[in-house]
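Note that one protein chain of the assembly has been removed; the remaining protein chains are unaltered in position.
All chains are identified by letter, namely A, B and C, in their written order; residue positions are counted from 1 within each chain.
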Amino acid sequence: MSADPIYLDYAATTPLDPRVRAAMLACLESPPGNPAATHAAGRAARARVEAARAEVASLIAAPPAAIVFTSGATEADNLAILGAARGNAVRGRHLVSVRTEHRAVLDACGRLEREGFAVTLLTPDRQGLVDPGALRAALTPATTLVSVMLVNNETGVVQDVAALAAECRRRGALLHVDAAQAAGRIPIDVVALDVDLLSLSAHKIHGPVGIGALYVRREPRPTLVPLQFGGGQEGGLRSGTLAVHQIAGMGAAFRLAAAEGPPESARLEGLRDRLWRALEMLPGSHLNGHPVHRAPHILNVSFEGVDGEALLFALDDLALASGAACSAESGEPSYVLRALGRDDALAQASLRISLGRPTTVGEVDTAAARIRAAVERLRSLAPA
Amino acid sequence: MSADPIYLDYAATTPLDPRVRAAMLACLESPPGNPAATHAAGRAARARVEAARAEVASLIAAPPAAIVFTSGATEADNLAILGAARGNAVRGRHLVSVRTEHRAVLDACGRLEREGFAVTLLTPDRQGLVDPGALRAALTPATTLVSVMLVNNETGVVQDVAALAAECRRRGALLHVDAAQAAGRIPIDVVALDVDLLSLSAHKIHGPVGIGALYVRREPRPTLVPLQFGGGQEGGLRSGTLAVHQIAGMGAAFRLAAAEGPPESARLEGLRDRLWRALEMLPGSHLNGHPVHRAPHILNVSFEGVDGEALLFALDDLALASGAACSAESGEPSYVLRALGRDDALAQASLRISLGRPTTVGEVDTAAARIRAAVERLRSLAPA
Amino acid sequence: MSEHSPYSDAVARLFRETPGAGRPDGPGWANGEAREPLSATHVRWHLQATGGRVAASRYEVRGCPHTIAAAALIANQLAGRPLTDLGLDLPRVAALLGCPAAKFGRLFVIQDAIARAAHVLAAEEA
Partner (left out) sequence: MSEHSPYSDAVARLFRETPGAGRPDGPGWANGEAREPLSATHVRWHLQATGGRVAASRYEVRGCPHTIAAAALIANQLAGRPLTDLGLDLPRVAALLGCPAAKFGRLFVIQDAIARAAHVLAAEEA
């Protein structure tokens, strides 16, 4: 294995931008300040937190007071889903989500089923889009919450959230959107999208891992039961000493995304399309997801006639993800690709190639050549 | 206000040890690695996490597999208390805790009351100790969990956890211990203490804020309902992408605490006693907590005849905490000191002076002189 | 939330300097006391009068920084006012000091102590 594989797994996590690191270091080198303390060091810490809150809010066109810092998008998803379902249980005990959601959403829904809630999971079409009509049909008077992601983490499919929000409004259901893969990649305007709750993560966009946020609409303000209690920080929604360096890092990452996101997304889109043009020349390669409604940084391709795990191993000089092993612990074929109607073999024989700020044309071209060579070699080994 | 007040609020949060910062920086400068990814960068991240897990475990004499990383002790307390209560609700719906616990524990108990659990809060004696006989009397067949802190964050009182554990064993109740203020200050041996769950925090011991851990006994393993779901990290108890730099920082902090803790604690104990000798010469000053069973880094003193908030303001060249304002948002007198039987006025007119690795004799002497001067001045202003 | 202290500059200065603080001796002084038990605020106000008007004013106070600053501010404004009309514009005092609403009650303690001192004086003069 070469010492420095080409990193193409930016949808899993991204390297810190050096400017984000500098913002974090400034905190890590400061005198200690618990933002809850009354002395000057505490107040300085609080000012840093509030500056970052404004930067995060700004990227999604939200007021700063609508931002609740969490330990990541996993926690934000859980706070939104468990919190809204439990907080509105007197109104109804039905939720709607989608089969292609992130595990954080699906597993939170699974927990709610054990607490006596009913969950309807919609199946998207073969290109990954949820039909607003299907959502309408699933909504009942007991539906309190709908959870739909903005950008899918495996395929990059961009959902038409505004259209789905309209359905939720008609029925008075809250709408939660997981935007962990969307922030900094496509524009987000919580007002235009008309969402009630929206999850964010810093480490998908060159910020630190272990920090995220939940947008909670101000008016009308959804009722949420917190996941954790004590101290009453973040308006009581998320108690715990605020991690100032982490929050400052998220603020810096979101500020950079606001300033540089649009041209950078255009650049990544160009690289993504260049990569796809190179791979689609291989016979039996299939684009997973939607050809148009998709994020600029993710390309997901299935290859006929090869084993996904073998392909990934043959490509150990590329750091990327495969439908064969979305997590190190499971070798199941991707449930996301399965939900788009791919059979087990194609779902398993897929690569998710995801791009980020450091990605170059040269890296993309090298990756394309290596992938083609690996697919061809494995096919030559296989029974004809 | 002078630019650099003397920092004496180490029980609120501590500055990063430079060696901890170096360990974090090594991660922040590494190629990105999601520990869940299968490629080399992911595996390197995983190795860092496991090394830190062993370092944290070692300080409390636990096996590494018993450590679940969380976003701090607040989350660890909530995971322990909400998790164990919900996970054992079929066995019973009664909990026991103590009035002097941290808000994270008390507020988690409060949430459980809203979920239909009964909570008994014990009152410690005037020196802050919980009587094992009182615990015995409170335990019922429906008691599934007892939560008692090892070191109190306001008074430094060290509880006799082993004696309380024996009572829990007799009744088959789980024992959770909040050790956020204990780690690195006094020895902790989870086997000798015989506890089932134990909360830890990094930033109280010169590690980063925003990372902590819950020790979960292996055999017998308590049943816990997680707070958040998705991804299944940390044995399913705490899903979410692992924050490698944070975890590495916690590991480094705990390694340093293991190596340097005992002599450092002895040094702080000396400084604490020196400070108390200087303050006790003021008439009408009262030590809060236990004269013997207390941690080395916390001194809590009440002063007759002064207002706590005015005292704190008069001491704005010292960064410390007061019973007048445990949190920036509330001006209520400390509920902890109230539980020890102090009246409102004395509870409010208290200072918590807490020491850490950078504290010097000179700082302690300066602080003592300033506190005496401030108390004397405020008393001279007050009606005789 | 801001990086700034919860105390205004005016509070900081008056708290530091407490002009007019102390217990006077000498003849002609009367005093009045008031307390607010919840916050253990305690004010003893001293007045001297000539011709039915405040000649001098001193105070002893135990209380929070805002209360101490308010006492200093008020002490400076009483000279020359008729003993029969020592009502204070407490909203203005609060505004001048940036006193949080939760603490307004404490300012009445000052007013009460002054009123009692004035009452004693008026009785003596009568």
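What we mean here is this: contacts are C-beta pairs under 8 Å (C-beta built on N, C-alpha and C of every residue); 3 or more make two chains touch, one makes a residue touch a chain.
Because the structure is a prediction, the values reported are computed rather than measured.
*Asks:* Identify the residue among A:Gly116, A:Gly362 or A:Pro383 that touches the chain left out of the display.
*Replies:* Per the contact definition at the top, the residue touching the missing chain is A:Pro383.
*Asks:* For the chain left off this view, which of A:Val56, A:Val225, A:Ala243 or A:Val306 is in contact with it?
*Replies:* A:Val306
*Asks:* One chain isn't shown here. Among B:Met24, B:Ala40, B:Leu122 or B:Leu224, which residue touches it?
*Replies:* B:Ala40
*Asks:* Which residue, B:Glu50, B:Asp131 or B:Asp317, contacts the hidden chain when the whole complex is considered?
*Replies:* B:Glu50
*Asks:* When the complex is taken as a whole, what residues of subunit A touch the one chain not shown?
*Replies:* Its contact residues with the unshown chain are 1, 305-307, 309-310, 313-314, 316, 331, 344-345, 348-349, 378, 381-384.
Here is the rule we go by: only the chains that are shown with their structure count from here on.
*Asks:* List the centre-to-centre spacing of subunit B and subunit C in whole Å, with centres computed as mean CA coordinates.
*Replies:* Once rounded, the distance between the two centres reads 42 Å.
*Asks:* Using the average of all C-alpha atoms in each chain as its centre, how far is it in Å between subunit A and subunit B?
*Replies:* Going by mean C-alpha positions, subunit A sits 34 Å from subunit B.
*Asks:* CA centre of subunit A versus CA centre of subunit C: separation in Å?
*Replies:* Each chain reduced to its C-alpha mean, subunit A and subunit C end up 59 Å apart.
*Asks:* Show the residues in subunit B shared as contacts by 2 or more other chains, in ascending order.
*Replies:* Correct list: 1, 316.
*Asks:* So which stretches of subunit C touch two or more other chains?
*Replies:* 5
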